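Encoded as structure tokens, here's the structure I'll be asking about.
Of the protein chains in this complex, one is absent; all others appear in place.
On to subunit A.
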Amino acid sequence: MSADDARPDDTAGSDDGDEFNVFLSRETVAGDDEGPLAGKTVAVKDNISTAGIPTTCGSAMLDGYVPPYDATVVERLCEAGATIVGKTNMDEFGMGGTTETSAYGPTKNPVDPEHVPGGSSGGSAAAVAAGEADLALGSDTGGSVRNPAAFCGVVGIKPTYGLVSRYGLVAYANSLEQIGPLATTVEDAAALLDAIAGPDEHDATTRYDAAEGGAAAVSDAADVPDDVHPADATEYAAAADGDVDGMTIGVPTELVEGADDAVVDVFEDALADLEARGAETVEVSLPSVEHAVQAYYVIAMSEASSNLARFDGVRYGIDGGEGNWNESFARSREEGFGDEVKRRVLLGTYALSAGYHDKYYKKAQDARAWVKQDFDEALAEADVLATPTMPVLPPKRGESLDDPLSLYLMDANTVPVNLANLPAISVPAGEVEGLPVGMQFVGPAFGEETVIRAGSAVEE
């Protein structure tokens, strides 16, 4: 591939009836005839491997890449009877909060096409919001399922780290990311979680044996024996019963104060409604979250700089042409990666480089431990925590592209959850001037049932 044709046509998807540029490929994979998701259509984010179907991660680097195997979640979708209808657009390698950094052009928000759908799983959220699929899978590294769910007015769940297999997910930041479901209702999203969650011999982080250092060692929140994975002992869809009578909801002041007034109004109305239905609210404090966004980006960028080293134009990626090995790699990556990916790979390399490791990376790990500790203390006082999902309304397309820092700050309410490896849900709580506002609930590790129950109460 020459430099001239390396960049894919950024109008792809606009002339095939895909008015919001939701799909990067539309190929149907029929699931088994029977199963809990029989008859349901599912759109899959384009960083989740599908055997024989292109998987580009929204990057020119992987234009034309066809994985030789299925991700575990894809196998489980088919076993559950779901039909895959296509691969969805996304911020390149999951790096972005608006789905504008895709090499294949931005996705439009079906609620209002002048606005972004959120990111990085914007194609998946838009597929559900536009009725192009009943359900969708996204991936959430710092909020990338919850953010587009909030901006598109749908439901998104970020599972506890270790609940869902990451085998076959093209890695961006291993220690943070989880595949998560999107749907129009909490019950449907939970049913999709039922289908994909569970231990996987291909992904050691799904192990659940306390004695061997598996996930049971980290939490006793899930009321199951130490050697049983929570997904094998739980039916998440059944938890969507709307019953919050007697539930204690903690409201972290730090994550409400920073949000726009219009967003806070919708959030407080929804909270008052839950109180009317028997929930009790208490104020809790998370002093560490002031440093969470910095810690998140240092860790995510550092992991990205390592993970993306594999794209060298030899095993896959754009051919870097003649010259010595280093020159060829550098040319392949110059042509294949977009600005945001380069920015993060370079900043991650910087944060890990000699003399800066202690200043940035080690401090970020300290901040991560502090965030976890804060959440543990807050969740000792409350069953679940509630915040606005996004502190702002969906921006207009093009508005935030040139200012990376303002984009990073949008993630203030979602990234702490990934740093602490906890489960969270975003549910539509209302609208402001026709634009959706999402409400987030955060629970203890493997406490998916609690966040699903709280979320389902908001939609009633």
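In this section, a residue touches a chain if its C-beta (ideal position, glycine included) is under 8 Å from a C-beta of that chain, and two chains touch if they have at least 3 such contacts; residues count from 1.
To be clear about the criterion, contacts and distances are computed from a predicted model.
Engineer: Determine which name in "ArsA family ATPase", "Aspartyl/glutamyl-tRNA(Asn/Gln) amidotransferase subunit C", "Tryptophan synthase alpha chain" or "Branched-chain amino acid ABC transporter, permease protein" the UniProt entry assigns to the undisplayed chain of the complex.
Structural biologist: Per the UniProt record, the undisplayed chain of the complex is "Aspartyl/glutamyl-tRNA(Asn/Gln) amidotransferase subunit C".
Engineer: Taking the full complex into account, find the residue in A:249, A:295 or A:458 that is in contact with the omitted chain.
Structural biologist: Of the candidates A:249, A:295 or A:458, A:295 is in touch with the missing chain.
Engineer: Just to verify: which one of A:319, A:431 or A:459 makes contact with the chain not shown?
Structural biologist: A:319
Engineer: For the full complex, which residue in A:34, A:114 or A:212 touches the chain that was left out?
Structural biologist: Of the listed residues, the one touching the omitted chain is A:212.
Engineer: Out of A:114, A:275 or A:334, which residue would touch the omitted chain in the full complex?
Structural biologist: A:334
Engineer: Identify the residues of subunit A touching the omitted chain, counting contacts across the whole complex.
Structural biologist: Interface with the chain not displayed, on the subunit A side: 1, 65-66, 68-69, 161-162, 204-205, 207, 212-215, 217-218, 288, 290-291, 294-295, 297-298, 305, 309, 312-331, 333-334, 337, 339, 342-343, 345-347, 349-351, 353-356, 358-360, 363-370, 372-373, 404-405, 408, 421.
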